[in-house]
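Since the structure comes first, as structure tokens, the remarks are kept for the end.
Of the protein chains in this complex, one is absent; all others appear in place.
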Amino acid sequence: MSTLHTVNKSPFATQALVSCLNHAKAGDAILMIEDGVYGGLSGTGLTEIIEEFGKNVSLYVLSPDLDARGLDAKRLIGGIEGVDYAGFVDLVAKHDRTQAWL
Amino acid sequence: MSDVKKFLYVNRKAPYGTIYALESLEVVLIGAAFEQDVALAFLDDGVFQLTKGQNTDGIGVKNFSPTFRALGDYDVQKLYVERESLEERGLSEDDLIEVVYEDEDDDWEEKPAIKVVSRAEMADVMADADVVLSF
Partner (left out) sequence: MKIGVLVSEGPYTHEAADTAYKFVTAALAAGHEVPRVFFYHDGVNVATRLSVPPQDERNIQQNWSALAKEHGVDLVVCIAAAQRRGMLDANEAERQGKDAHNIAEGFRISGLGQLIEMGIQTDRLVTFGD
């Protein structure tokens, strides 16, 4: 049993991503969407925390949201995978429940 | 899968500044009629929803905190409140309103519905749900 968590806020604006990371279980997936994609950037003040907490979970970003914001996938923290909306749907189907961190 | 699903209402926002807390409570009240397994989670700023002494006279908005106390009458028996979220905000269990339910399996004894749990226990509660509704 595992959960897909979605985070749609910048981690520089709210605690949603950190709170999500604090509650995610090993084997869960976290998909950063909308302004949440800023959480996937490397070289920020939060990168280290996200890398540390993210060790046991799979991290994804919604690529169309990344593209819209002019962020190159090369700037993402290593191991974060980009998915499109079809990939989002696959993640929802693959995990037993979806929890949105609004 | 059995007919009864575990519904978890996750409350992470403070009351009054936005309508989410009130409209979340409205879903809980309606959902109670569906005879599902219902639990509420309060973490992050959501713990502010349960504080004592709310007085909304000055802002002209309905004070809905008494409605939480009625949840027991709707057979909502599990309000999980995260200890770390309370502590980060300088709160303790004493700052929270009292919510009780009558336990039909124990001669209708009144029992507290609010259960203060650790962050790890809250993660377990979340991972145990079938349907998570976030507000």
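Observations, loosely collected:
Chains here go by letter, A and B, matching the order in which they are written, and residues are numbered from 1 within each.
Basically, contacts are C-beta pairs under 8 Å (C-beta built on N, C-alpha and C of every residue); 3 or more make two chains touch, one makes a residue touch a chain.
Since the structure is predicted, the reported quantities are computational estimates derived from the model, not experimental observations.
Taking every chain of the complex into account, the absent chain touches A, B.
Only one residue from A:V18, A:I33, A:V61 or A:I77 touches the chain missing from this view: A:I33.
Check B:Y20, B:F48, B:F68 or B:Y101 against the missing chain and you find that the one touching it is B:Y20. Against the chain not shown here, chain B presents residues 5, 7, 19-20, 23, 26-27, 30-31, 33-34, 36, 131-135.
Mapped onto chain A, the interface with the missing chain covers residues 6, 8, 33-35, 62, 64-65, 84-86, 88-90, 92-93, 97-98, 100, 102.
FYI, only the chains that are shown with their structure count from here on.
The centroid of the Cα atoms in chain A and the matching centroid in chain B are 27 Å apart. By the touch rule above, chain B contacts chain A in their complex via residues 10, 12-13, 43-44, 119, 122-123, 126-127, 129-132, 134-135.
Taken together, the chain A residues at the contact with chain B in this complex read 1, 3, 15-16, 19, 22-25, 97-102.
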